[in-house]
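The complex appears here without one of its protein chains, the remainder shown in place.
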Amino acid sequence: MAYKIGLIGAGRIGRVHAASIAANPRAQLVCVVDQIAAAAESVAKQYGARAGTLESALAPGIDAVMICSATNTHADLIEQAAAAGKAIFCEKPLDLDVARARACAERASDAGVPLLVGFNRRFDPHFAQLKARIDAGVVGAVEMVHLTSRDPGPPPVEYVRVSGGLFRDMTIHDFDMARWLLGEEPVEVSAAASVLVNDMFKECGDVDSALVTLRTASGRLCVISNSRRASYGYDQRIEVHGSMGMVCAGNERDDLVEVWDGGGSHGSKVKNFFLERYTTAYRSELNHFLDVIELGARPLVGAADGVQALVLAEAALKSLRESRVVKIA
Amino acid sequence: MAYKIGLIGAGRIGRVHAASIAANPRAQLVCVVDQIAAAAESVAKQYGARAGTLESALAPGIDAVMICSATNTHADLIEQAAAAGKAIFCEKPLDLDVARARACAERASDAGVPLLVGFNRRFDPHFAQLKARIDAGVVGAVEMVHLTSRDPGPPPVEYVRVSGGLFRDMTIHDFDMARWLLGEEPVEVSAAASVLVNDMFKECGDVDSALVTLRTASGRLCVISNSRRASYGYDQRIEVHGSMGMVCAGNERDDLVEVWDGGGSHGSKVKNFFLERYTTAYRSELNHFLDVIELGARPLVGAADGVQALVLAEAALKSLRESRVVKIA
Amino acid sequence: MAYKIGLIGAGRIGRVHAASIAANPRAQLVCVVDQIAAAAESVAKQYGARAGTLESALAPGIDAVMICSATNTHADLIEQAAAAGKAIFCEKPLDLDVARARACAERASDAGVPLLVGFNRRFDPHFAQLKARIDAGVVGAVEMVHLTSRDPGPPPVEYVRVSGGLFRDMTIHDFDMARWLLGEEPVEVSAAASVLVNDMFKECGDVDSALVTLRTASGRLCVISNSRRASYGYDQRIEVHGSMGMVCAGNERDDLVEVWDGGGSHGSKVKNFFLERYTTAYRSELNHFLDVIELGARPLVGAADGVQALVLAEAALKSLRESRVVKIA
Partner (left out) sequence: MAYKIGLIGAGRIGRVHAASIAANPRAQLVCVVDQIAAAAESVAKQYGARAGTLESALAPGIDAVMICSATNTHADLIEQAAAAGKAIFCEKPLDLDVARARACAERASDAGVPLLVGFNRRFDPHFAQLKARIDAGVVGAVEMVHLTSRDPGPPPVEYVRVSGGLFRDMTIHDFDMARWLLGEEPVEVSAAASVLVNDMFKECGDVDSALVTLRTASGRLCVISNSRRASYGYDQRIEVHGSMGMVCAGNERDDLVEVWDGGGSHGSKVKNFFLERYTTAYRSELNHFLDVIELGARPLVGAADGVQALVLAEAALKSLRESRVVKIA
């Protein structure tokens, strides 16, 4: 029997999850909710579900909800879904405010429902394999992590305005990866950033290029390199240096074709779009959510992880504003 | 409306196509036929189809058949399906005998039904992209093709015995690729071969390692390197040299993770299994078959291609036996 | 006619330059000076020069001196060589103290003698080619620089004790590369560092692992990743991100051999030793010094560059001590 899922939010990322549900025999999309009725109906129709209200998504008979709506609705929805006893998947971030994120996480915990946060990168097969090698001791004790995470191009200004800024919107993925790969909590955060790509970011009080440095209590170090532009594609690379060696994961390309000519060798482009790059990750993420529901597995990315990434984002913002290292309490 | 498909043969490759059909909204698996009733039933059940006899697969209401049974049944099945007016997909080879292959191809042609031959490699996204670059003139006039095609390990002796031998079973894929990439018909074939991997091949009157050289009328050259063993995985590489440069496609790996340590750098294994390596190719192949049915598209790999690959395989065998270059009439 | 050169310092790096002089038809090693007479004599004998005192190295007839002695002698020697009117090559750093470095640089300038500072990496053919591509506009406006510079293993404790610390001894090369590649002066410096490799560094009041972030007035960013250990060899990599693309230079390996087996692919080690990695760079550096002497070419790395790298090193140290961003006046 497939688990019955209510999808809240039928935008771009909601559609990704709807497709994953349709492709997974363990899950069934039964209800789609969206502010824009037509959007909900379109997704519902495509996958044989019904469009409905929030109430119908939280009605008895629904096993789990996947929250893919606008960020400012996440916390309220988590609390309502927890109250209704549903297993919860929530896209990142939980909220733009740490205290609010903590509060809704507690409500889920009190209700005894599982909460999986949508840090999809942990489910990418390359990164999962890289982490497995670290855990197997292949590089010894982790000493330094380099995360390169650069978008192919900036999002629309309307998005930037409500995004919470680079650190809470984009770097938050890297904060989660850093915590995961460092194997220890960062206790010091330092950020340098600029507007180099598009003045629109300045107008929104945001930045588009950043280097964020983290340090754990035992001295492990991490640097995150972000940009809102990478002309060569969606740049997603990791290097982890340990006492016995280094393990890294490079970019996926469109294909493996190379041309050699009088100008040298020419390889294909790095995959350009996050949906294309992380297709498999989204499928695995859903599968893990179903394991959480079915087998009671501990969420690989729990509410505490969602909160802690947000704490680091706030610290980075503070570091940037005050030109100093910010300590995490 | 999805096209109704009858699947003939519920073995390993039949199951691959069943899964592709299930994942393609344009196709519907309605009937599964196999000598072994349990095999047909298992596949039918998994995909909501019914197990049946050959008659039921050729009954009115079925739009197309996919022939995935043992090689020695292909020609007869093609003729029966043609007589029933079905669109036909047939796994390679059409038959082990050139004359028989030609005959059944003619019957399909006379019946006016489309016949697509299962040379799946033409549908691989890397190789398709490589071909597209050649067609776009990126390397100028094609001069030489290097095909490396090495299996991870030998098949069971039962399979080898009825396989028709290395050239008709394994190299036949490369003969098709050679014709496709050379852009001209080979007119001279020369083969060198040995038993180096396993004496079982000698006992079956077969070889397990071979180099086959082809030459077209205008002098274009191709070498095919085959082995029934590649400890590092399923080795599938192409190099095409032209007057203006070279285009190549390397192997897909399990993942993009690399470890650097005191012993150097260590990359992940080449994908080991043909189903895993050519997953996307099989999906695209089916999609093309549906285009052939729906849009009347010309099969990318038609009956004549199936026959001509067989002609080259026979010529290679003759070259091997007579230690000389064999000319194709 | 070859330029007559006096070599001051016959230790490891002095011997590198002696070998370069011997291999360059435009230069002649005439005099070798070292505190340890036997060292001077050994080098002198090998290359057909004479061992001598400092006076003899500054005597009339000598065209240029190459200062390769201990760091704490550099500034005095520059001043004496300037007074004697010699063209000067000085190994990095000019001095551990910025004011002292500035003073001796001024003396050379006042004397009108050319002074080339030994930042050998600018002369590496790969890095020189990378810089040429940037200057040719291949990546558009420079936005971010990633420098990875990791030693294969820590130096002896005696060396660490007098080295001036990681930033002035090792990162100083990267500060110079950063300035060169950013194309603008860094105005903000922030450092995070730890002792992860060997407690000996702690005992010396030093660190062995560091991330240093730089920012220029226009907002260009740079991160330097340093470690005193890289089990996989001498890790020397550069990535420069610009508005139109990225240009990078990877590590040189011992050889181009790869092994593919059941465990994946295995490439050869990264060159392990700086002398081996930068052999060509040292040869080109000398050649440039001879161009400076003969053709009056402007030193690619002048006294001001030597001073400015030191200013950044001091700022990094201050940032580390005060946990804040340090602004460069």
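Just so it is clear, A, B and C label the chains in written order, and each chain counts residues from 1 on its own.
Operating definition for what follows: a contact is a pair of C-beta atoms (placed from the backbone, for glycine too) under 8 Å apart; a residue touches a chain by one contact, two chains touch by 3 or more.
All values derive from a computational prediction rather than experimental measurement.
Within the complete assembly, B:Glu143 is the residue of B:Asp76, B:Glu143, B:Asp254 or B:Asp291 that touches the hidden chain. Within the complete assembly, C:Val257 is the residue of C:Ile36, C:Ala141 or C:Val257 that touches the hidden chain.
Of the listed positions A:Ser56, A:Ser109, A:Asn198 or A:Ser231, the one in contact with the omitted chain in the full complex is A:Ser231. Check C:Ala18, C:Leu96, C:Val113 or C:Met246 against the missing chain and you find that the one touching it is C:Met246.
Listed for subunit C, the residues touching the missing chain in the whole complex are 23, 125-126, 129-130, 133, 138-139, 244-252, 254-262, 268. Where subunit A meets the chain that is not shown, the touching residues are 231-233, 253, 260-270. In the full complex, subunit B contacts the hidden chain through residues 141, 143-144, 146, 148, 150, 188, 190, 192-197, 209-211, 213-215, 219-221, 223, 225, 227, 229-232, 235, 241, 243-246, 323-325.
Basically, only the chains that are shown with their structure count from here on.
Because subunit A and subunit C share one sequence, their contact can be compared position by position; here over half of the interface residue numbers appear on both sides. Between subunit B and subunit C, the centres computed from C-alpha atoms are 58 Å apart.
Subunit A and subunit C have CA centres that are 41 Å apart.
The set of subunit A residues that touch two or more partner chains comprises 244-246.
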